[in-house]
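What you see is part of a larger complex, with each chain still in position.
Order of writing sets the chain letters: A and B. Residues in each chain are counted from 1.
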Amino acid sequence: MLFSILDNIGTIAFAISGALTAIEKRMDIFGVLMIAIVTAFGGGTLRDILIGNFPVTWLTDLSNFYVVTGSVVITILFRKVLLKLPLSLLFFDAIGLGIFTLIGIQKGLLVNLHPLVCVLLGTVTACFGGVIRDILCNEVPAIFHKEVYATACMAGGVVFFAGEYFAFSRDVIFISTIVTIIVIRLLAVRYSWSLPHVKVWGE
Amino acid sequence: MLFSILDNIGTIAFAISGALTAIEKRMDIFGVLMIAIVTAFGGGTLRDILIGNFPVTWLTDLSNFYVVTGSVVITILFRKVLLKLPLSLLFFDAIGLGIFTLIGIQKGLLVNLHPLVCVLLGTVTACFGGVIRDILCNEVPAIFHKEVYATACMAGGVVFFAGEYFAFSRDVIFISTIVTIIVIRLLAVRYSWSLPHVKVWGE
């Protein structure tokens, strides 16, 4: 139940982030809706495709569509307020990141994949909606050069399997995974953390 | 039979549109062929992947390859004429749009998806070949900001399920769906319809 609520919060945050990006790119309302859908569902879709889970999740559960469509309408109506509230957006986005990573890890476990691969699947679930969004908007995906983003997901994955190793309860593992990701992500933005770039020649 | 002819017309139109785009981008003949293949098969491939229909259609039916290859040869030979005939191209393209939407809707019904999802699948089938073409050519996909395109497909989808609801005959539903899409698409170009863009600040 709580899980489902958090899932919806993540979907909403990702839909809003996609819609705002599309609005800034001067897309029409169809474009805005499509980019929001792709941002919210893209990561889970790629995950489902990689592990062979068909039809992909969002085709058989319409509720997510209504959530995304509602988010887009609200984003369009309140875009001026939202653009002034990057911090609240960031917070929702971090929650989505945490939840989607957890969901991805579990989907990987369901098909008996190696923990390392599960962590990667979780990261793909959480991050690749944004990657596809950036590709469709004709930009180099932000996560490849800008911020600590996927790294937060991977850290959460490590916490997950550490929790499994020490046989903590399901609830403890779930919550600590999500909280780890959210905290790292927020701290990274707060303190402008970024991964080292590889320097060429004498830069 | 008529269906198969129309399908081929759609494939030809999409292959030509892809080839012309690649020629304008100064690609070599392999690039032109690949972009034509991607434009013609991309939407159907993405649809097949999403619903889990493997191997994807064009891998098991070579005839489509010959149609695309022939279209590319003709496009290269007659590129000067074709570039002067945007209207005939537009007309073929609109037919392709109508047919591919209809095919996508039916593939969705075959795997028992919700009508709303079927309409989206139809739209994906008709539009995403062009989206992938634009991504490969390093441009923001035209359908997200330029014209009434996907919207025509969706309108056709509404007509389809309205027809189902009123229990019209298969033929009537099929024809009215395709005609709706073609007419809306042509009118949209003729009268420069476009969807509203979302304005930011005081634009």
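In this section, a contact is a pair of C-beta atoms (placed from the backbone, for glycine too) under 8 Å apart; a residue touches a chain by one contact, two chains touch by 3 or more.
If you're wondering where the values come from, they're calculated on a predicted model, not measured in any experiment.
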Message: Please state the number of copies in the whole complex; 2 are the ones shown in place.
response: 3
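Rule of thumb we're sticking to: only the chains that are shown with their structure count from here on.
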Task: With chain centres taken as the means of their Cα atoms, state the distance from subunit A to subunit B in Å.
output: 30
- request: Name, in rising order, each residue of subunit B that touches subunit A in their complex.
  value: 49-52, 111, 113-114, 116-117, 121, 131, 135, 138-141, 143-146, 150-151, 194-198, 200-201
Message: Show me the residue ranges of subunit A that touch subunit B in the complex, using the header's touch definition.
response: 22-32, 34-35, 45, 49, 52, 54-56, 59-60, 62, 65, 76, 79-80, 83, 135-138
